[in-house]
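Of the protein chains in this complex, one is absent; all others appear in place.
By written order: A and B. Residues from 1 in each chain.
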Amino acid sequence: MDVKVLSNSDGQLKFVAKDADPTFMNAIRRIIMAEVAIPAIEKVYIAENTSVLYDDIIAHRLGLIPLKGGEILTLTEKCDCDKKGCPKCESILTLEVEAAEDNFLVYSGRMKAEGSVFPANNNIPIAEMNAGQKLTLEAHARLGLGKNHAKWQPVSACAVKYEPIIEIDSKKCDLCGACIEECPKKILKEKDNAIVVTSLWDCTLCKLCEEACPPAAIKISYDDRNSVLIVETTGSLTNDELVLAACDVMLQKCEELKSSIKSLPEAF
Amino acid sequence: MIIPVRCFTCGKVIADKWDEFKKEVAKGENPSKVLDSLGIKRYCCRRMFLSNVELIEESLKFYVRPKEEGKT
Partner (left out) sequence: MDDRWVLMESFFKEKGLVRQHLDSFDDFIKNKLQEIVDEQGVIETDLPGYKIKLGKLAVKRPTIHEADGSEKEILPMEARQRNLSYASSMYLTVAPVEDGYEEEPIEVYVGKLPIMVKSGYCILSKMSKEELIKAGEDPADPGGYFIINGSERVVVIQEDLAVNRILVDVMDGTSPVTHVAKVFSATSGFRVPVTVERMKGGDLQVTFPSIPGRISLSILMKALGVASDKELVEFVSNEAEVQKSLIPTLEAGVDINSVKDALDYIGNRVAIGQTSDFRIQRAEQILDKYLLPHLGMTPNDRKKKSLFLGQMGEKILELSIGRRKSDDKDHYANKRLKLAGDLLASLYRVAFKSFCRDMKYQLERAKSRSRRVSIPTLVRADVITERLRHALATGNWVGGKAGVSQLLDRTNYLSTVGHLRRIISPLSRSQPHFEARDLHSTQWGRLCPSETPEGPNCGLVKNLALMAFISVGVDEKPVEELLYELETEQIEGARQKGLSGAKVILNGRLIGIHQKPELLVSEMRKLRRRGRVSHEVNVALYSTETINEIYVNCDAGRVRRPLIIVDGGSTRLAKEHVEKLAAGEWSWNDLVLQGIVEYLDAEEEENSYIALNTEDLDKERSHMEIVPSTILGISASMIPFLEANQSPRNTYGSAMVKQSLGFYAANFSKRLDTRGHLLHYPQKPLVNTRSAKTLELDRRPAGQNFVVAILSHAGYNIEDALIMNKSSVDRGLARSSFFRCYETEERRYPGGQEDKIETPAPSVRGYRTSESYRFLGDDGMIEPESIVGGGDVLVGKTSPPRFLEEYREFESTGPVRRETSVSMRAGEDGIVDLVLVTETSDGNKLVKIRVRNERIPELGDKFASRHGQKGVIGMLVPQYDMPFTEDGVVPDLIINPHAIPSRMTLGQLLEVLGGKAFAVSGKPIDGTAFCGSDEKTMKALLRDAGFKPSGKEIMYDGRTGRVLEAEVFIGIAYYLKLHHMVADKMHARARGPVQILTRQPTEGRAREGGLRFGEMERDCLIAHGAAMLLKERLLDESDRTVINICEDCGLIAYYDRVKDKHVCPICGDKAKTTRVVMSYAFKLLLQELMSLGIAPRLKLEEKV
């Protein structure tokens, strides 16, 4: 397997893995989405809420705020507190606001971290209030897995893409330029009397060029042995941390499998 | 109501960018350009901005401060 990072910008990490089965890449993708533990607010104790948003809505909004600093927590399911929640598996954040003016926005940054966990993004509006409205609450954050609720999903988009193959038969090509016109991604160019591909990975396999080429000189296909993985985190973990954590989870799963197979009776 | 915290579909945090979007669009900026500059690329996230209605502001007006109400 040959890995190359294509880009790491705009919060997106893109890397190619050559000679990796797409199903393997998808396994990584699925682990990233579903099995990497990150913190999120799970329980909210509302002391006072005179805003127009109901407690349910506010609790739901709080749950969706990405949190950082969950590394030292343990998963509540694996904690010895019997799923009740204890300082080892829970971290507390508090919020106490009274709007001083009308159309006052309460941002996630107003939340005070009592433990290790804090909002990854301070500019998320939680509620809008008019002067005199109050919101006082205590939120308990826990680690969780994406498969249980989308708030514990560490990524927004996460996708696997096959390597496109663009074959241009220079013998058949009459340089009419129809394919250049047609390509929505504008990745074809005429250079030195030949059609060349400028950025192969941008091809969406839409095959418009194929359809547009009268002599059928261009052919689009894909190579599923080489694929690219796109990861975009929501802020709890960085892209690199996330991919590494996913690999750890995978390894751990393999270890578990290995050890359980080993522990089987010899008869097997 | 109020801008959702995340894009429903993909889960990208979008609420933090709403203020900026609203400000720029009110200035007369092309919404598409603002979204591009905010790094909102996928159409699932873009529709969250383009179709949001700040209804909370309309219901907020009906809030009566406790001082004005009860204490009579």
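The rule is simple: contacts are C-beta pairs under 8 Å (C-beta built on N, C-alpha and C of every residue); 3 or more make two chains touch, one makes a residue touch a chain.
Remember, predicted model here, so these are calculated numbers, not experimental data.
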item: Touching the absent chain when the full complex is considered, from A:Ala34, A:Ile165 or A:Met250; value: A:Ala34
item: Contact with the hidden chain (one of A:Lys4, A:Lys88, A:Lys112 or A:His149); value: A:His149
item: Contact footprint on subunit B, counting only the chain that is left out; value: 1-2, 4-11, 30-33, 35, 41-44, 46-48, 50-53, 55, 58-59, 61-63
item: Residues of subunit A (touch criterion as defined above) contacting the omitted chain; value: 22-23, 25-27, 29-30, 33-34, 52, 54-57, 60, 64, 146-147, 149-151, 153, 156-162, 184-186, 204-206, 208, 222, 224, 230, 232
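In the analysis below, only the chains that are shown with their structure count from here on.
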item: Averaged-CA centre spacing for the pair subunit B and subunit A, given as whole angstrom; value: 22
item: Interfacial residue positions of subunit A with respect to subunit B in the complex; value: 10-11, 50, 52-53, 57, 61, 64-66, 102-103, 105, 108, 121, 123-125, 127-133, 150, 153, 155-157, 232, 234-235
item: Contacting residues of subunit B [partner subunit A, same complex]; value: 1-7, 10-13, 15-16, 18-19, 39, 41-42, 56-57, 59-63, 65-67
